[in-house]
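What you see is the complex with one protein chain gone and the rest in place.
Right, subunit A next:
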Amino acid sequence: MATTLARIIKYGVQNFLRNGWLSAVTILVMVLALFVFNSLVIFNFLTDSASFALKDKIDISVYFKEITGEDDILKVGKNLEALPEVRAVEYISKENALKIFSDAHKEDVVISSALEELGGNPLLASLNVKAKDPNDYDKIASYLENSSFFAAIEKVTYAQNQLVINRLAQVVNALENVGISVVIVLALIASLVTFNTIRLGIYSNREELGIMRLVGASNKYIRGPYIVNGILYGIIAGVLSLVIAAPIVSLASPYLSAFMPDVSLSNYFYGNLSKLLGYQLMFGMLLGSVSSVIAVRRYLKI
């Protein structure tokens, strides 16, 4: 058993080396396939980051009437935080609101002078509410409308922003769905191209497969070296595709950070290098060995 396994591995490596050109071409095709796979993992990361950033921008503000005390507002905040749909609640006091407002309009002479003329603080205290899922703002808004403290609320901006919020939620969902569909279609195409390349390689060896059958080799013994071959393709192609991806990621990362300041592609890439390599090797070895098994099968019927 051990001898047989050792022989199978020996022949797998031997085939790989003796068919150097074929191996090189197959690996090249597989590198391309894995590169697509790689890009897809990264694309997925980017859409996730983008949709996370978008979702983070969506919120509703609950403005409280002048007379409502800070304690009451904080109590409402606690109630909201207890809701399963709510991710975060931020309290903005009257004074804070004024500070943020005047900071934002420092340069605008008209507004600053108008504020000065007004004397007091015209702004209201508010709670800034973020949901875990943009689709849930409806629920949070209706919770507020039906709650006992509705009387203390001056206005909820959700009513005004509803359309924009819903549309953004749709865009985010669509972005993710398109991403996943693209992932599946491209991965499928890349796998089929690789499968076909391996199949052609084995087709050129069909005479050999028939001879082995005729002189009494069992199917396992014939198939084994081709599986070893496929696994070798997978390992080499997996490592190569990451080696090629690394400089591209390093080059592209600064440009992406310009669009999405919170997102660092190269941090993600190098931070998950072992995981990416693991995926690549698994995908490559699986693709190589399964393609080989399927391609060899038809020549074992003698």
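Quick note on the criterion: a contact is a pair of C-beta atoms (placed from the backbone, for glycine too) under 8 Å apart; a residue touches a chain by one contact, two chains touch by 3 or more; residues count from 1.
Everything below uses one rule, namely that contacts and distances are computed from a predicted model.
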item	value
Candidate names "Cell division ATP-binding protein FtsE", "Branched-chain amino acid transport system permease protein LivM", "Acyl carrier protein" or "Chemotaxis protein CheA"; UniProt protein name, chain not shown	"Cell division ATP-binding protein FtsE"
Residue of A:Glu81, A:Glu95, A:Asp108 or A:Glu208 touching the missing chain in the full complex	A:Glu208
Touch list for subunit A against the chain that is not drawn	3-4, 7, 15, 18-19, 205, 207-208, 211-219, 221, 301-302
